[in-house]
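Removed from the display is one protein chain of the complex; every other protein chain stays in position.
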Amino acid sequence: MSRQTDTRASVPNYPTRAFTRAQPQGFGRRALQHRSFVLGALLTTLLIAAALLSFAWTPGSAYEVDMDAALQASSSRHWLGTDAFGRDIASQILVGARASIAVGLIAVGIGLTLGVVLGLVAAARRGWVEEIIMRLADFTFAFPALLSAIMLTAVFGAGMINAIIAIGIFNIPTFARITRASANAIWARDYVLAARACGKSRSAITLQHVLPNIAAVLVVQATIQFALAILAEAALSYLGLGTQPPQPSWGRMLSEAQTLMFQAPLLAVWPGLAIALSVLGLNLLGDGLRDLLDPRLTRER
Amino acid sequence: MSIFLLKRLLTLVATLIGASIVVFAVLEVLPGDAAQMLMGPDAEPEAVTAMAQQLGLDQPALTRYWQWIAGLLHGDMGESYVYGSPVTELVWERLAVTVPLAIMAMCITAVLAIAAGVFAAANHKRWGDVGLMGLAQIGIAIPNFWFAILLILLFSVKLQWFSAGGFPGWSEEAGGGFWPALQALLLPAIALAVVQAAILARITRSAVLEVLREDFVRTARAKGLSRGAALWRHVLRNAMIPVVTVMGLQFANLLAGTIVVENVFYLPGLGRLIFQSISNRDVIVVRNCVLLLAAMVVVVNFVVDVLYAAIDPRIKAGDI
């Protein structure tokens, strides 16, 4: 009674679906549609551009003292005005970006490298090794990071290098915890069990299976820690413990501005704005990346 | 007391002991000669030796450590080199500023964050949500000391409603009083609270959204509860569990924030004392204050765990 035809092939060309379906999109497309990501990427690029630009050109001089031009309001020559020593604010902001980026990059780099190694080891070895590493990481939570950074820089001397080391040390437990948590989830997966059954060593599994799959989480966390590092560097410089003069630093600019609040209130606005925009940009970038690198869409190796 | 709380108590004690060891090690053992550090690089060798004896530095580190801990257990924190007075007195004075400041900041944070987070979650994906979360993003990015300076610029320089810093004291004889003291703490508390509130608001919002997805909320609606009633009666208590936990964790950041904010406002609090003592190389004050801060953090987290057990009956049963 019924024709046993290949019905799919002979389906006529008029609409056979109740609704048309939306097309799935590639990463680049989705990235450009994601508001947080775009804004974050823009601001972060601005930050990096400012720092790079400062090596080649600044509108005025960030270092030259010129007492005649002290505390001027913004003009065509000094776009954002001058500080108490006649130095151009706009230039200081551009050069200050260098300190923020340097501290952020290196401190997070330290924390990332050492923290990830510790986390991977903890997840691979389990047992008492894991316990010790995690207890140590938990323990550091009793010490507010800023407090310890202040202690370390005070004991070992103020300056950008020590600030970087202090902030870097406090990134280690954060990355260790997050690495271990994500790595443990991967270790529990079936294909890892299969790899172990085939006799693959733990380090091989860690490098080939675990690390590529937690990379997305680490990237997102790194951008967030970068933002926190910038805030920490600013706080340390504000207290006089971070980047030292004559190297411009946004935090120190704020502390100088505070003493002149009644005479030149705008001095306090620009450096703080620079910090806020940089941190905002990095946070938005991190949030955007987190949404875009959703585990549903990463292919597992 | 349930097993859960007992375990937490033991962790608390262990952490404090560990903290004291670390603090001691960093401040006294690492830099080498503490007396030299105190006197500076240009001091006479005899003066340095005398100072070393006064500080008891000729004794081995372990003995000094025990002396310190023994003293602590008797409530004796030693004497400040710079101020020449017992550290305990100093600390007490300063706590009278920092503790009310921290409490005020925490209260403002809690009220702002929970209200904003719940509102945003209830208006998920609509303008209220997007707007508030945008504000929260900005709030997280603002350094608290910059916000403090901006507050001073607005309220002290421009509007002249508040003084630009300083603390009149709690007692009226010394020229202060209850309300003037609170007034002096208001701007600093707001400066501290805003950033924390921004972070906490986001957490509250996700916690509420998570709970809204749970099956028992659907059951509550099926019983005839309106959306608002379901939110208030069923969702909030469950959502508070992660929120309270995060508040506890944030307390450490709050205390760190007081160090900077007290400097901005010239408040004679614990944070400022630590900072000044570090600059003055007043090692004895520093180590006691840092340990005290660590103790406050650990105790607050313990209180959070107690609250956690009170909110969630599954914990009381002691099966964790």
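The letters A and B name the chains in turn, as written, and every chain counts its residues from 1.
Just so it is clear, a residue touches a chain if its C-beta (ideal position, glycine included) is under 8 Å from a C-beta of that chain, and two chains touch if they have at least 3 such contacts.
Note that contacts and distances are computed from a predicted model.
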Could you check which of "Lipoprotein", "FAD-dependent oxidoreductase", "Extracellular solute-binding protein" or "ABC transporter" matches the UniProt name for the chain that's left out? "ABC transporter"
Full-complex contact with the absent chain, from B:Arg64, B:Arg94, B:His234 or B:Arg281: B:His234
Quick one: say which of B:Leu154, B:Leu225 or B:Leu249 touches the chain that got left out. B:Leu225
If you put the missing chain back, which residues of subunit B would it touch? 214-216, 218-227, 234, 237-238, 311-314, 317
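As a convention for this text, only the chains that are shown with their structure count from here on.
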With chain centres defined as C-alpha means, what is the inter-centre distance between subunit A and subunit B in Å? 25
Subunit B to subunit A touching residues, read off their complex: 15, 18-19, 22, 26-27, 30-31, 137-138, 140-143, 145-146, 149-150, 152-153, 157, 164, 249, 252-253, 255-257, 259-260, 263-264, 274-275, 278-279, 286, 290, 293-294, 297-298
Footprint of subunit B on subunit A - complex, ascending: 139, 141-147, 150-152, 154-156, 227, 231, 234-235, 238-239, 251, 254, 257-258, 261-262, 265, 268-269, 271-272, 275-277, 279-280, 283-284
